[in-house]
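Of the protein chains in this complex, one is absent; all others appear in place.
Our next item is subunit A:
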Amino acid sequence: MSAAPATILAFKAGRAFRREGTNFVDHSPEKGAIILQKGEDELLHFIWKNRSTGELEEDLILFPGDASFVKIPQAPGGRTYVLKFSSSNQRHFDASTNRDEEFVNNLNMVLQDPDRIPVWQTASTSQPQASTSQTGPSTRAAAPAGTTPEQLAQLRTLVQSMAGNTSQEPELSLNDILTPENVLPLFTSHPDLIPALFPHLPPDLPTPPSAEVLQQIITSPQFRGAVRNFDQALRTGMLGGLVRGLGLPEEAGTGVEAFLRAIQEQSRGEDRMETD
């Protein structure tokens, strides 16, 4: 026995597409909405609907626990979120309304468990969104009555096409950044760096740490292998938890370029601080 599709959550959102071979995302002017719906197949559907044509242009199936929304702090202009699937490299970018937190939390809750009823905390919206017991299709937008046209116009959903993502060539490799040619001159120009690195060296070296040992390590196949491993691991986009141990934001663990951007940020921050 299957029920007619039931909308769990819907809100206005636009789209953007990743420019091939880059990390740039170009906004698309189409007006749309994200609709989370429990379909006739009992599965959770993530749908993007074009509000001008009425067409359902994207229809993704999400399994509970499979996906979550993560805010991208450095995306310029809008409130941009990544819809991340834990089961693949696929990433979808969405922008939410200015009640970001609430929507994201509810969206996460719904994605985790479609049978839970999201509760809205607002004066303007009349009632909570319906749970799945509601029959009949419902595609009303959930944005509160007070949303301005400007805000509506600003909403963009960034959805990335599947094919484009999986055939992506790597932009650059950490192995080409941490080359001896790039690193060794640093030891000459910034000799204070050498002792600062000693705590990061293996504790069981056969000879005590020194500039020469550092040089041998940087040029060793074991170190280069470790850089290569880390580079590959970053490409999976799943190192958010790991990079926090380095004092970096979770976003830094989503790719090589993201990691490098975060490093650049971190180095600026450290200059302003006293380090011991």
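In this section, a contact is a pair of C-beta atoms (placed from the backbone, for glycine too) under 8 Å apart; a residue touches a chain by one contact, two chains touch by 3 or more; residues count from 1.
Here, contacts and distances are computed from a predicted model.
S.K.: Can you work out the missing subunit's protein name as recorded in UniProt? Choose among "Centromere protein W", "NAD(P)H-quinone oxidoreductase subunit J, chloroplastic", "Radial spoke head 14 homolog" or "Ubiquitin carboxyl-terminal hydrolase".
M.R.: The correct option from "Centromere protein W", "NAD(P)H-quinone oxidoreductase subunit J, chloroplastic", "Radial spoke head 14 homolog" or "Ubiquitin carboxyl-terminal hydrolase" is "Ubiquitin carboxyl-terminal hydrolase", the UniProt name of the unshown chain.
S.K.: Just the residue numbers, please: which parts of subunit A touch the chain that's not shown?
M.R.: 169-178, 182-183, 186, 189-190, 193, 196-197, 199-202, 204-207, 216-218, 220, 222-233, 236, 238-239, 242, 246, 260, 263-264, 266-268, 270-271
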